[in-house]
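Below is a slice of the complex: some chains, not all, each in place.
Per-chain residue numbering starts at 1, and chain names A and B are given in the order in which the chains are listed.
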């Protein structure tokens, strides 16, 4: 959507719907010599909420980037009770990858990272198993094996947090990490932990969804990426996709077929997060595309 | 799959898996001068069950059609503990349509009926509302408005059963019929009542699934056709399909988008039933295509 050679500012906004919002925002940008590159808005008429993603070229913008948030807050946002989030296209976010034994999402994300498709830094990979250590190290990425069980969870999560802090991690991707994070951990990263669940939620939350899908005899299986919240598999959904199956597919077939879904759905979600394409409102996402 | 100008016999079979089943069945047909037109089999290795659909041309078959079931039972089925079901391609099944106020599945099925796509007889339509009476009568199909509420349900279902018996109905299609049939009613038509539910079951069973889908913020909505059993929306799934939605879609949008899913998914299920493409085993369907 954007020419990556130029720096642009991205605003994600939501506020109570009222006349004049679009004019107020676009005037703020235009009068200060910003060129609008992208604008998408959405009004949830039932809830009376206005949502917008707007991106503009900073080339001639007269407000310094450090001051934009303050100016926008004072001149526009405060008048409309806006909740806004400002980002810049040239800021590389720092992502931590949490993995377990399964490698498909891990390899897929790292292949995108390697070829430059994924505009992030990945300084650290955390796992509760050593299985993917070699593959991580081949790529020169730190790999920490922190095994977790019921007894040591609190203590091990402290180690994980320390690592995340050391590496200035902005957000976490659970690439089929098979542990449930504690509420305390989750609270520290609101809308900053992305999970991939191997079913079309809300069907088959929790463990062994392919087994449940098989038992129920569904003709479609799915995968869902979502932000992690305190409620297991109930956070805001970012992306979902499905594939048809038949009576011929055993649980093992579903697991195999599902892997391709999972990795694609997770990668799309990470992309939306990285590109500031999405915002969360009352446990639902607005994804601007 | 079949040249409709010839009469063929169709056998649906399941039995414990054992060596020799395919040979036994195909020999029975071949030695009696039946020409196999279609054969598909499936082994559920986990449960150790063998499934087959086989269809053969009766042109030169030496066993009279009235005797085939008996001969097959004696010579083959009994030796392998087979559960089998025999049908003939030239038998038109008699279908009753149950509708309510919504017309999309009703019109879609009747359009298929009119142009000869749906190889059935539809002698009667039952509704708890008068809304579609005129449209039914235009096509010359009997329409019975039998309004149902908690108090009169038992009694009205008796009227319905009488109608079904009078018209020699083979199976019932609930084309967005908004009433839950009583267990007693359902028991009389095992695997002979097809329902369309407006969600990708098992997500969002029961009432108002589009509202629930909206609330949960899913990115995909679905429709599921299934045989009706005593458990609400829990019967064997015949067909499912889905469509992507976004935050832009209100509940009303989902309802509208869903209509096209529902009618297509229901029509596919009816087709499978009519063509004897499917059998049920432990609440799962095997659909031969």
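By our rule, a contact is a pair of C-beta atoms (placed from the backbone, for glycine too) under 8 Å apart; a residue touches a chain by one contact, two chains touch by 3 or more.
Every value quoted in this text rests on a predicted model; they were computed, and no experiment measured them.
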Note = Expanding from the 2 chains in view to the entire complex of this file gives a copy total of 4
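Simple rule for what comes next: only the chains that are shown with their structure count from here on.
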Inter-centroid spacing, chain B versus chain A (mean Cα positions, whole Å) = 42
Request  = Would you mind writing out the residues of chain A in touch with chain B in their complex?
outcome  = 42, 44-46, 51, 200-204, 215-220, 222, 236-242, 246-248, 250-251, 283-287, 289
